[in-house]
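My questions all concern the structure below.
Let's turn to chain A:
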Amino acid sequence: MLLGPSLGVSAVLFALGVAGVLLRRNAIVIFMCVELMLNAANLAFVALAQSLGVAGQIFVFFVMAVAAAEAAVGLAIILAIYRHKQTVDLQNINLLKG
Partner candidate 1 sequence: MYARWVLTALLAWPAVAAAAILIAPPRWAKHLGFAASLIEFAISVPLWWTFVPSGGMQFVCDAPWIQVPLFETGAPWSIRYSVGVDGISLFMVLLTTLLVPLSVLGSYSYITTRERAYYALLLVLTSGMIGVFVALDLFLFYVMWEVMLIPMYFIIGVWGGENRLYAAIKFFIYTMFGSLLMLVAILVLVYLVGQRTGVFSFDYFHLMRNLGGLGPLAFWLFAAFFLAFAIKVPMFPFHTWLPDAHVEAPTAGSVILAGILLKMGTYGFLRFAMPFFPAVALAPPVATGVVVLSLVGILYGGLVAMVQPDFKKLIAYSSVAHLGFVMLGIWALTLQSVQGALLVMINHGISTGALFFLVGMIYERRHSRLIAAYGGIARVVPLFAAILTFVSLSSIGLPGTNGFVGEFLVLVGAFRTHPVAAGIAATGVIVAAAYLLWALQRVIFNPLDKPENEKLLDLTPRELAVLLPLVACIVWIGVYPKPILDRMEPAARQFIESVRPPGPTATALAP
Partner candidate 2 sequence: MPGALQLLWLVPALPLAGFVANGLLALRRPPAPPAPPARRAVSIIGVGVLLAALALSVAIVLAFQRAGAAGPLVFPYWEWLPVGDLHVTVALELDQLSAVMLLVVTGVSSLIHLFSVGYMGEDPGYARYFAYLNLFVFFMLVLVLGASFPVMFVGWEGVGLCSYLLIGFWFNERINADAGKKAFLVNRIGDVGFLVAMLLIFAHMGSLDFQPVFAQAPKLLAPGGAAITAITLFLFLGCTGKSAQIPLYTWLPDAMQGPTPVSALIHAATMVTAGVYLVARCNVLYALAPVASAVVAGIGALTAFFAATIALKQWDIKRVLAYSTVSQLGYMFLGVGSGAYAAGIFHLVTHAFFKALLFLGSGSVIHALHRAYHATHSHEDAQDMRNMGGLARHLPWTSKLMWVATLALAGIPPFAGFFSKDAILSAAFSLGDVHPLWYVYWLLGLLAALLTAFYMTRLMLYTFHGPNRTGERESAHLHEGPWVMTGPLVVLGALSVAGGALNVPALFRGHAWLEHWLEPVTAVATRLRPAIEVPLGTEWTLVIAAVAVAALGIFAALRLLRPEELVPARLAPAERGFARLLWKKWYVDEIYDFLLVRPLVWLSREVLWKTIDLGLIDGAGVNGAARLSQVLGWVGSRLQTGQLGFYVVLFVGGVLAVLWTAVR
């Protein structure tokens, strides 16, 4: 039931998320795009659970839990970076540069 459209929406959401991560510079926006991708995966899990068993739905809970934890930690990090550098533009944050 609606498997095809559901997976299609999921794929579109995921692509949007990837595009956002790739193209945007604002850390908050990128962060939201990551969440978008996670939720795209969730949608795919739920859609497929109909035909492949309930395990997919259980996984969604895990993903949500991880996403929540990630949100908490990630936002805290971004906040810390903002306090430190007065910006969340990733172009200006290159601490990993070798």
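Basically, contacts are C-beta pairs under 8 Å (C-beta built on N, C-alpha and C of every residue); 3 or more make two chains touch, one makes a residue touch a chain; residues count from 1.
With respect to how the candidates were assembled, all candidates are chains of the complex that A comes from, given by their letters.
What you are looking at is a predicted structure, and each value in this text was computed from that prediction instead of being measured.
J.: Once the contact definition is applied, which of 1 or 2 turns out to touch chain A in the complex?
T.: 2
J.: Which chain A residues qualify as touching candidate 2 in the complex?
T.: On the chain A side, the touching residues are 18, 21-23, 25, 30, 90-91, 93-98.
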